[in-house]
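What follows is chain A.
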Amino acid sequence: MLTDNPARKTSVSPVSTAVTFDQVVKRYGDHTVLDHLDFEVRQGERVTLIGPSGSGKTTILRLLMTLERVTEGVIQVNGQPFSGLPEKQLRRARRHIGMVFQQFNLFPNMKVLDNITEAPVQVLGLSRDEAAERARDLLDLVGLADKADVHPTRLSGGQQQRVAIARALAMRPDILLLDEVTSALDPELVQGVLDVLRDIAQATDITMLCVTHEMGFARDISDRVLMFDGGRVIESGPPERMFSEPEHERTRDFLGAVL
Partner candidate 1 sequence: MSFLTAFVRSLPSIWDGIQITVLATLLGALLALVLSFVLGLAARSRHLLVRGLARAVVEFFRGTSLYVQLFWLFFALPILGFKLVPLACAVLAFGLNYGAYGSEVVRGALAAVPRAQWEATVALNMTPWQRMRKVILPQAWPQMIPPFNNLLIQLLKSTPLLSLITVSDITFQMDQLRSATGDTKAAYLVLLVIYFVLAYALTLCMNGLEALGKARLGQGRA
Partner candidate 2 sequence: MWDWHTAREGLPLILHGFGITLLATALGSLVAIVLGLVIAVLGRAPTRWVRLPLRAVVEFVRSTPVMIQLFAVWVLAPGLDPLTIGIVVLGLHYAMYTSEVYRAGIDAVPRGQWEAAVALSLPPIRTWWGVVLPQAVRKVIPALGNYVISMFKETPFLSVITVNEMVHEANQFGSDNFAYMEAFTIAAAIFLIASYPTSMLMRKLEKRLAH
């Protein structure tokens, strides 16, 4: 895995850094969402971003996925600068990153299996058979082995989200971005999705960046929790400490409101 990865071979900063935000600013007009943000995520680390809504957590994931562009500053992925690249090189950089969206964003024009195999075939150049095999394994993993030939619109929200997780994993990303993946689900469906993610966290060494309001889940899977407010990280630490004895007053208020 390491040897066939050119980004890692040529990287200048230590190989163990998966994501670096260096003085990143994101503005929409006059509104500053991220204000000279600095943080790092190590390879294999599970980081959860918490904070009030509008604090810029989702923007971080969207910047990493190149769905938005930084206003100032530099983002590095695996030691390679990432922002401001032209489309061709962006594609090379994006190869390491997968994302699961709040609203699942499955393709309604494809059946479940095709949703998962499409990108491996088109982008990674796998054969249909290889991709299908990979997809079936993943469907098994997320507990939907029997839904391969169903239209996504016929699935519950929780099932759709599990398919979306499988779809992201089929690309074998090093880094998985999870953007409020349970926020659009009915309460009784949340647990199934979180269980799948817990299994993945245990079974793989994939780097995870997670925006969530599920504090129990954050506590279970995270190595580190970052508290955001006003476009900056105001406090960070291991979940045990963050949830039991937060130092910053804003963190205490926030946790007091959500726990």
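Inclusion criterion for the candidates: all candidates are chains of the complex that A comes from, given by their letters.
Things to note:
Heads up, the rule we're going with is that contacts are C-beta pairs under 8 Å (C-beta built on N, C-alpha and C of every residue); 3 or more make two chains touch, one makes a residue touch a chain; residues count from 1.
Keep in mind the model is a prediction, meaning the values are calculated, not measured.
Only one of 1 or 2 makes contact with chain A in this complex, and that is candidate 1. Every residue of chain A that touches candidate 1 in the complex is listed here, in rising order: 65-67, 87, 91, 94-95, 97-99, 101, 103, 105-109, 118-119, 122-123, 151-154, 167-168, 171, 177.
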